[in-house]
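Of the protein chains in this complex, one is absent; all others appear in place.
What follows is chain A.
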Amino acid sequence: MLKTREGIRLLQLGISPYEGDSCHIPPLWLAVVAPWVQHRVLCVLPNMVCDVVAAAALLLAAAHLFDHPAGPASRRRDAPWLSPQQLSLLYLLQPFAVLACVAGSSTSAENMGVLLAVAGGVTRNAPMAAAGVAVGTYMGLHPALLVVPLLLLMWRGPEDVLQHVPGPVPPVVMPSSKHRSRAGPSAGSQADGSSSSSHTTAAGSQLQNGTQHEQAAGSSGAELCAEQQRSSALCLLFVGMLACCAGALVMLSDTMLQQHSQAQCLPAVLQWVQRQVGIAHSQQPLQLQSCWAVRVYKLPLLLEDYTPNIGLWWYFFTEMFAAFRPFFTFVFHSFAVVLAVPVAIRFNNRPLFAVWVQLFISCMFKPYASVGDMVPWLALLPLLQQQLQCVKAGLFFVNSFVLLLVLGLAMWHQWINVDAANSNFFYSITLLLGVWESVFLTHLVRLTAQLDRRLAGKRLELSVDDLDDDEDAAAAADSAAVDAAGKDKNA
């Protein structure tokens, strides 16, 4: 809250908060907090409101996911682990959210924006999603990367997170003799212990996790066309509303900074455009350098401050020589950006999971990471119960996470306050946290891939003997495919 208070005080003193480097909070957040800032407890009232709104958005999203499933109604679904009310209550009680609220940090507003965006995407409500992304991007730049998975979410609608996942199909050892190989695959497909063959074939008939598109695929072509048109209209509306919301936020911020014209954004952009075109006078200094958007967003983009946090950036750039700084800044930013599109392509049948992965990656690669940035993906994690029920080392993940956080606090205290340790102790904890996050992410991505395979009725693992008989196995696979297709037509 230090920077917020400093910005408000500078405004009171009649100085633009963005003149110096002590305030990197966006202007509208300063305006929202300013009436309450003197009060001892109510100074975090805006944060509390943001958390409540975020919890309401989560409630809406969860209710929609549980009650309006995609896919055929006859599909077997599990009961959710947590009801939507419990989920939103859990969000409000989440320790990181409480910490961010009590500290008065602007992360609460960013999380609110992110969860609003997710709720809007899940309910296919384009204005809500656009407002959420705009607010999130306004507070911190990384929610802008949610546009890609959100477009996917709006296009396809969310997946059915409660769909029952059949147990793992045990790998079948294919015999080496030619005769028995023909019967192998078909026998294997029926050897599912937990489900009957009808389940298997029914699951096999849906090669992908059903979405509204696949549901419409069975119906007439006109409905399909209408569905696609609706989706594309929704996406266009989303993009348009996003531009409007972003523009509105910028204009509101400029209005707030009326008294400090050098900090306003739109005149600066106008001046820059005029100069590029060649109209305006060139002896005036470029106002773009001092406008609020540049001053606020230059800090995370160029990493000018090396305050230690739980991310990986600060020590890397503290120890980096100046000549290589621009290149590595580019590399670190590209880590956050580069995985957005591949994840969306790979999990195009699971848009909600793509959103979750993007939230996780944004949290990992934020320049100034804090525990408040972990709130969105932790909030959405209970919705991934299909993956979570397959996680093998759950206790390990939870315990190591808690241990790392506690150790991180201890090492920070030892370095900064007590000066008994040096920075490497804290750095090691951030490294281990990075390792934990990468292991967790990889594990969940693999689980999701296996989930898809399991829902499609395929075997998960290849046994060694499968590779012996190429030709016989090929013939057997052809016959098995013919059988399955025949059963599809019958079903």
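Definition applied: a contact is a pair of C-beta atoms (placed from the backbone, for glycine too) under 8 Å apart; a residue touches a chain by one contact, two chains touch by 3 or more; residues count from 1.
FYI, contacts and distances are computed from a predicted model.
*Asks:* According to UniProt, what is the chain that's been left out of this complex called? Choose from "GPI transamidase component PIG-T", "Spliceosome associated factor 1, recruiter of U4/U6.U5 tri-snRNP", "Checkpoint protein" or "NADPH oxidase 2".
*Replies:* Checked against "GPI transamidase component PIG-T", "Spliceosome associated factor 1, recruiter of U4/U6.U5 tri-snRNP", "Checkpoint protein" or "NADPH oxidase 2": the hidden chain maps to "GPI transamidase component PIG-T".
*Asks:* Out of A:85, A:259, A:399 or A:438, which residue would touch the omitted chain in the full complex?
*Replies:* A:438
*Asks:* One chain isn't shown here. Among A:81, A:335 or A:396, which residue touches it?
*Replies:* Hidden-chain contact among the options goes to A:335.
*Asks:* Residues on chain A that touch the omitted chain in the whole complex?
*Replies:* 2, 5-6, 8-10, 13, 15, 19-22, 304-308, 312, 314-322, 335, 339, 342-343, 346, 364, 415-416, 419, 422-424, 427, 431, 434-435, 437-439, 441-442, 445-446, 449, 453, 458-462, 466-467, 470-471, 473-474, 476-477
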